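Pasting a structure here, questions to come.
Shown here: the complex without one of its protein chains, the others still in place.
Chain lettering (A and B) follows the sequence in which the chains are written, and residue indices restart at 1 in each chain.
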Amino acid sequence: MKLPNKARAGNRSRRASGLLRHGLTAHGVLCYVFLYLPILVLVAFSFNASRYSGLWRGFTLQWYEALFSNAALGAALRTSLVVALASTAISTVLGTAVALGLERFAFRFRPLMDVLLYLPIIIPDIAMAVMLLLFFVLTRVPLGVGTIVVSHVAFNVSYVALVVRARLAYFDISLEEAAQDLYADEWQTFRRVTLPLLMPGILGGALLAFTLSLDDFVIAFFVSGPGATTLPLRVYSMIKLGVTPEINALSSLMLLASIGLIALSGALSRR
Amino acid sequence: MAEYAVELRNVSKFFGSVAAVRNVTLGIREGEFFSLLGPSGCGKTTTLRLIAGFELPTAGEVYIGGELQGDTPPYRRPVNTVFQNYALFPHMTVYENVAFGLRMRRLPENEIRRQVHEALEMVRLSGLERRRPRELSGGQQQRVALARALVNRPRVLLLDEPLGALDQKLRRAMQLELKNLQQQVGITFIYVTHDQEEAMTMSDRIAVMDQGAILQVGTPAEIYECPASRFVADFIGETNLLEGKVVEVWDHHALVLVDGARMVCGAVPEGVRVGQRVTVAIRPERISLHAQPPGPLAIPGIVRDVVYTGADIRYMVRMADRVTVLVRSPNTGNGSTPHFLRNETVYLSWRPESARLLVA
Partner (left out) sequence: MAQPLRTRRDLLRLLILISPSLLWLVIFFLLPLLLVFAISFGQRGTYGGVQWTPTLANYARLLDPLYLRIFLRTLFIAGTATVLCALIGYPMAFFIATRPARWRNAFLLLLVIPFWTNFLVRMYAWLFLLRDNGPINVLWTEGIHAAVAWLAAAIPAPFWEPLLQATSTPLRLFGTDGAVIVGLVYAWLPDMVLPCYAAVERLDPRLVEAAQDLYATRVRAFLRVVLPLTRSGLITGSVLVFVPCVGAYVTPDLLGGARTVMIGNVIYSQFMMARDYPFGSALSFVLMALMLVATVAYFRLGGEGGRGRG
């Protein structure tokens, strides 16, 4: 009597597994709708002719035109790029160097250095912003573009080091020995072998640093002072003044830029 | 010219408290194909790295071409290395890989081109200059590694298990090719391997290592015929190692009692005394089997197992109660060696010189 029982159970379990599979698919599709619907609606309404309503009133490009004639926005974009480029350059050099030091040498204080390097990644950005603001105010450092760059480097070093160390963990040390065996001194070995092989990791780290710097609002909000306005600061003050289609248009362009950055990082990781 | 191409004097290397190399003294002659042979972890690779300069000795001195190396970095030593996994630069072409050493020494570009082509021709890789290492087969990568080292005309070439990643057939072919190449260029080769057959095939001399120490140095024949210790006898080829007690000693000969059987040993070292516990080492192919006792010293036994391997027939023969010996008789096919069956009674005999008496 066992066989028919088992067969029936098998039928039931097949039906249940089909249900599970369809349920999972439906869930997955809904999740991606959840992730993309807000962005798509946002982009769609950047072409909406109505200024105030959530109702569709016809297609227009006027909000994009308005953006390009907005001088304050241009200035904010320039500030953001300066800050991002400067902090990326500094943190890429520092982060790569510290990654090399930590991966290549074993020393007593290495665990402490690890902790110091990881803390800026896990600490909430509002806490980091407060710390830095207090520090600059009490040491009477004038707030401005410089303080934003310094603050961005303080967290970006950690991210660059993280990415470069991941790449270094797979580095075949015998390649460096081979170079030295072939008459390359330490510097030539670094220039001709270590650096080129590490480059995808370094560029990946730099790209991450660049993105994080462009993305940061909270820290810049605290340490920027009255003179320096980055793009996120500008966007924030625009949002605070009221929802307008210009912000939708600006958001759409920023979205496009970040997709460009993703494509770039994809191309880098394939190398 | 210095007496030795490479000389190690009382060299030791410790990693923390672990000794990787213990008090090694070794001289490698100019133009020699010299192998460091031993099981993994025996210190042979560390010894090679000490010569290359990747490691510095904890104690002792390394001389290359008669010059003390001290803490000379690898890039100032007149040696080149073929690495275990080749360590070819993945971001460079075959040409750039081979040219690397010459470029670092700032040779003129047309001279580099000539020498690289010559080296690639020597290892029969002409036409692959623009390939990347990952586009090559294992055997081709191995040749690039060889060309990249040899193009610099080093005083000594160091090879760290260079054939380890190749399959058996390619290995055999490359062994012969390497040996020919070495004779052609006349450069001293120091070759690290754990494969005793490989070492025997290629080397002029072999150093057998175990646990960081050198146990014996000699030509392949010396090491095979006259192993200095149990370990060497066991590691090189197949050997029957029989424990026994010396009963009588005379004129480089000894009579040893093994499990109730009396054996005459030929090559007996000085200082062996009656009553001493020793090991008798006999190669399986030096033992012959007979249906009738060929002489008074023949030892009776019973065939426990017969294995046919093609080139020869292997017998496991039980002597007396406990000891079983391996006998290999060549499969000549002309009836000159008799064949035996399981459980047959046989008589074992050998020339006294074939039974070596080992104290260590």
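Going forward, contacts are C-beta pairs under 8 Å (C-beta built on N, C-alpha and C of every residue); 3 or more make two chains touch, one makes a residue touch a chain.
Quick caveat, the model's predicted, so the values are computed rather than measured.
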Selected from A:Leu81, A:Leu94 or A:Leu268 as touching the chain missing from the view: A:Leu94
Touch with the omitted chain, as defined above, among A:Thr79, A:Thr211 or A:Thr229: A:Thr211
Touch with the omitted chain, as defined above, among B:Leu56, B:Met122, B:Ala213 or B:Cys226: B:Leu56
Contact with the hidden chain (one of A:Ala72, A:Ile123 or A:Leu195): A:Ile123
Residues of chain A in contact with the chain not shown: 13, 16-17, 21, 24-25, 27-28, 31-32, 34-36, 38-39, 41-42, 45, 52-55, 93-95, 97-98, 100-107, 110, 113, 116-117, 119-120, 122-128, 130-135, 138, 150-151, 153-154, 157, 161, 168-169, 171, 173, 186, 211, 214-215, 217-218, 222, 232, 235-236, 239, 243, 247-248, 251, 254-255, 258-259, 261-262, 266
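Note that in this section only the chains that are shown with their structure count from here on.
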Rounded Å distance, chain A centre to chain B centre (Cα mean): 56
Contact footprint of chain A on chain B as seen in their complex: 52-54, 73-76, 79-81, 83-85, 87-91, 100-101, 104-105, 148-149, 152
Chain A - residues contacting chain B, complex: 172, 174-175, 177-186, 188, 192-193, 196-197
